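A single protein chain has been omitted from the complex, and every remaining protein chain is retained in its original position.
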Amino acid sequence: MDLNFTKEQENFQIEVRSFLSDNLEPQVVEKVKNGIPITKEDSERWHQKLNEKGWLAGTWPKQYGGQEWDVVEKFIFEEECGSAGAPRIVPFGVGMLAPVLMKFGSQEQRDYWLPRMLTGEDWWCQGYSEPGSGSDLASLKTSAVRDGDHYIVNGQKTWTTFAQHANMIFCLVRTSTEGKPQEGISFILIDMNSPGIEVRPIITLDGSHEVNEIFFSDVKVPAKNLVGEENKGWTYAKYLLTHERTGNANVAVSKRKIQKLKKLADDAKKNEQPLSNDPMFASRLAQIEIDLQNLEITNLRTLASVENGEAPGAESSIIKILGSEIEQDIDNLTRKSLGKRAFVNEPDALSSGYNGAEVVPKAAAYASGKYFNHRKKSIYAGSNEIQKNIISKLMLNL
Amino acid sequence: MDLNFTKEQENFQIEVRSFLSDNLEPQVVEKVKNGIPITKEDSERWHQKLNEKGWLAGTWPKQYGGQEWDVVEKFIFEEECGSAGAPRIVPFGVGMLAPVLMKFGSQEQRDYWLPRMLTGEDWWCQGYSEPGSGSDLASLKTSAVRDGDHYIVNGQKTWTTFAQHANMIFCLVRTSTEGKPQEGISFILIDMNSPGIEVRPIITLDGSHEVNEIFFSDVKVPAKNLVGEENKGWTYAKYLLTHERTGNANVAVSKRKIQKLKKLADDAKKNEQPLSNDPMFASRLAQIEIDLQNLEITNLRTLASVENGEAPGAESSIIKILGSEIEQDIDNLTRKSLGKRAFVNEPDALSSGYNGAEVVPKAAAYASGKYFNHRKKSIYAGSNEIQKNIISKLMLNL
Amino acid sequence: MDFKPSPERQILFDTLKKYFEKEYSLSDRNIAAHSDLGYSKKAWEAMRDLGILESLIDPELDGFGGTALDISTVFEALGRGLVVEPFLEVGILAAKVLSKGNDVQKSLVKKILKNECLPILAHSETDTEYSKSFVETKLSVEADGSYKISGAKRMIKHAAEATHFLVTCRNTGDASSEAGISIACIPTDREGIKIDSFATIDGGRVSDLTFSNVSISSEELVGELGMSYSIVSDAIDTGILAICSEALGIMERIKELTLEYLKTRKQFGVPIGKFQAIQHRMAQLLVEIEQARSSVINATIYFDDETEKEKTISAAKFSIGKIGTLVAEESIQLHGGMGMTWEYDLGHYAKRLVLIDHEFGDEDFHLQKYISL
Partner (left out) sequence: MDFKPSPERQILFDTLKKYFEKEYSLSDRNIAAHSDLGYSKKAWEAMRDLGILESLIDPELDGFGGTALDISTVFEALGRGLVVEPFLEVGILAAKVLSKGNDVQKSLVKKILKNECLPILAHSETDTEYSKSFVETKLSVEADGSYKISGAKRMIKHAAEATHFLVTCRNTGDASSEAGISIACIPTDREGIKIDSFATIDGGRVSDLTFSNVSISSEELVGELGMSYSIVSDAIDTGILAICSEALGIMERIKELTLEYLKTRKQFGVPIGKFQAIQHRMAQLLVEIEQARSSVINATIYFDDETEKEKTISAAKFSIGKIGTLVAEESIQLHGGMGMTWEYDLGHYAKRLVLIDHEFGDEDFHLQKYISL
């Protein structure tokens, strides 16, 4: 058993830390630390700085502008970003589509689309879910019919994160209704500015606009935008989902949030004592802290097996369940720690345009909102129920 | 809303209380209050006293020696017995078989078997479960083949409570393999002293002997011992199960156990203070107490609907789940409250023959044993999973 | 034994239920609840016309209700409707306090019924002190026998539109002492009052109030100087009963919405309600909701019993807090993405249900209080 980083890994960690401290914008960090949504522009400026350093897509091969980071380097980078309150890299292009293009796309597709992800010319979104196809993704109905050099796409996608910002979408579409549902699915890239596409916002219960519905009416898509082979899209989609589920432990982010929560509880008073001294509060907090500490080791154990050449299996499902639930627990206790102040919902209180009364503590501006918004964490990216199905099938063989 | 007992009900309550205080044997009460199993003789003496008073089968019609108690009188009687630490009436005869005979048996069967239940001439046990048929009771295989005036029974029953004491068993047996499994089941009464019957004890994990396996090899049973019609046994069995599930709230017993637990926690020391002052212990205890208080109302609400003429439906499943889980919670906290003393398992420490070292507090003699033994409460009488299936089907219509 | 409400109360409940289903659309409610006012004046007036306020108020003050069972019945109906209008704040908290006042103050209760005033209790001071006796706002006696109030009140719902504030304050005693608490009933345009308002997550505006040397005459005290703790305490206990009942109505509605969703939403070719893991979770929710209802019934039964009242109230608020959060979180999860949307009703019910735990003391506070009693 050897749990230390190598000298090289330690040096890399120092380099990341110093880059972050030199380059992060304080007002963006403050938004992130208070859970306030950041703007598209905030993301774009950050992507650009990372790209200048070559770190926007650190796991990519060097030939495409990456650093060929291994799992530990990726882990170090993400944990340092999480600690520092850096904005999350928007994953749809560099983290999700790129691996698919590299493995299954044509050389022409790679050469054209990958550089544009780095420069920010394209903002990608993901067209997987449909109103009738959530957990049962293979039942999707959006159709693409070949018509000469084009496909004609009709149907509807939903829960599309940041579609309002995107100029491109990668979609799963039905190109055949024969055989099993999985066998008639293709993976295709669609220009969001094509005629026949309409994006409608879905406002979430906290009042945020992150996700959208997208309607496709006779949308013409060049046939060269098909990735890989027709009707093989399910394979590519599963490959992508495996990628999506790694790195969901979010240990550094949760640790940062616990520190913030502790500060809140030190400042709040219950029975004229700091709330942090209240035995029931302290017990709730300590249990979360221990769960998180355990998750940190569970996550490192998974990373270590990958580093030692073992394939990551359903372990990523364990990480997904724990990561999401622990973050929800923290959000829950944060809300509780604010007492009556938790009624407030003023997410704009940290924006420059806000002219309402000051929200004290600042965390209260969006604490309940974030608590409700983060209920999504156990629903999206394969609901925790689906993760339990996976564990049951792949790890327990039930 | 009127939650008070009527004057008559109040008078009955006083009468029960006074009867119990006059007739319960202190050393049996002490066993009951400490969770130590009572002997067959303890039960028989108690049954006899109740029978002299006419209360052994209070819900029975007067013509068979009952009092025709309604649900509220039955409730009052059982709660007072629970509070006082009276032994439970062994239910297999008076509580389970008797309603079936009254509804589906022949007059001859009623006239013969019912009086013997009251006098104690027969000790009944229940032959339902089989090794392959637990939750899926209808799949039972024990066969009864008609041969002239007899049935020949072959097969195996299991989990038979107190079969070691019983001279009679009522059994579900398969008389036909045609149609649905439910359609070939009959309900039959078997003399435990018949040749070909073997009873083997099943020792439970706490070392107790309550349940048994019973093996039937070519056992001859008079055809007149068939209850109702051949192949209609499933209907009778379901009728019996509905009866079995009522009265599982056990509120009075749980209240008594909470009082005992509070006393233990007052006497035990943690951090040189009474354990009952420990915030985490106090919080666990108070939550159970509130759950129980809520259950008391939930149970009364169900009783009130029955009293007002509504049929008890899947509500009894709610009561079963809550009653068993709350009692398990109390047993669990009792075990915890004993600290290191919970290692001890000396259930005989209250018996006259015990010559080992004194167990202090007495409750420790069987506290862990009881905790483990009572895990059965969420398993037997239709496991809590089966109860959730019933709720889902009958109350939620899922 | 009979747990059914009286026929009159059942009719009232059914009338309100039908009214909310037909006349109080959740989309209109949501617009009003998150508007600058925080509720709909039109809906407020329409619902007053139904006699809801009267049903909360004693006959001697022109109402026709006011018992624990009346309040519980009406608030369960209000919960089903997810009503954001200030029935709790005006019809319970303010009316209860004013009913203990002098004739002028009592007459304000009657004016409430005529929609001529909107008094609001301004009591809570820090975000996390839930003790009913926690008051630091200072009442100082002036040379002429009049008073001045200085201090701050926090998170007062529907305060921005109030006509009167009922301000708790103290001239003696420690911050949490029951002795020394007074209540002043003053018009909201009195000099020295500052109001900062915020939008809320569950609808309705909430305000922080600052009182800087606000002048009070001795006739403006409700009850005697320093002796008004029991008035506040009674009002808050009644408020707890009300919002616990509101939570029951919300939970019943959530149960209906969730069952409907489980029966219609199909995945893998069958309604998701056919999956056993889902069925068992839903059955567990049903069990919990029944227990929550029993806790409220218990508090209602003992509401006029001096020795058991506080204990059963705390047991109910604890049960509602714990079970409410579970029901909210589980129902969102069972709805998947649908439960996350503004457009669908469920999320709004879930938000209010969770936030009820933040009013008058959360589950931890009431469990500790239960232990201490």
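The first chain written gets the first letter, and so on, giving A, B and C; residue counts start at 1 in each chain.
Just so we're on the same page, a residue touches a chain if its C-beta (ideal position, glycine included) is under 8 Å from a C-beta of that chain, and two chains touch if they have at least 3 such contacts.
Because the structure is predicted, anything quoted here is derived from the model rather than measured.
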{"item": "Shown chains touched by the chain that is not drawn here", "value": "A, B, C"}
{"item": "Hidden-chain contact residue, picked from the options B:102, B:306 or B:342", "value": "B:342"}
{"item": "Residues from chain C at the interface with the omitted partner, ascending", "value": "275-277, 279-280"}
{"item": "Hidden partner chain, residues of chain A it touches", "value": "1-5, 72, 282-283, 286-287, 290-291, 293-298, 300-301, 303-305, 307-308, 318, 321-322, 385, 387-389, 391-392, 395-398"}
{"item": "Missing-chain contacts mapped onto chain B", "value": "129, 132-136, 139, 158-159, 202-207, 211, 268-272, 275, 278, 280-281, 332, 335-346, 356-359, 364, 368-369, 371-373, 375-376, 378-380, 383-385, 388"}
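The definition used in the following text is that only the chains that are shown with their structure count from here on.
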{"item": "From chain C, the most remote chain by mean C-alpha position", "value": "B"}
{"item": "Chain whose Cα mean lies nearest the overall Cα mean", "value": "C"}
{"item": "Inter-chain centre distance, chain B versus chain C - centres from mean C-alpha coordinates, in Å", "value": "44"}
{"item": "Centroid spacing, where centroids are CA-atom means, of chain A and chain C in whole angstrom", "value": "38"}
{"item": "Where chain A touches two or more other chains, by residue", "value": "280"}
{"item": "Overlap residues in chain C, where contacts from two or more other chains coincide", "value": "278, 367-368"}
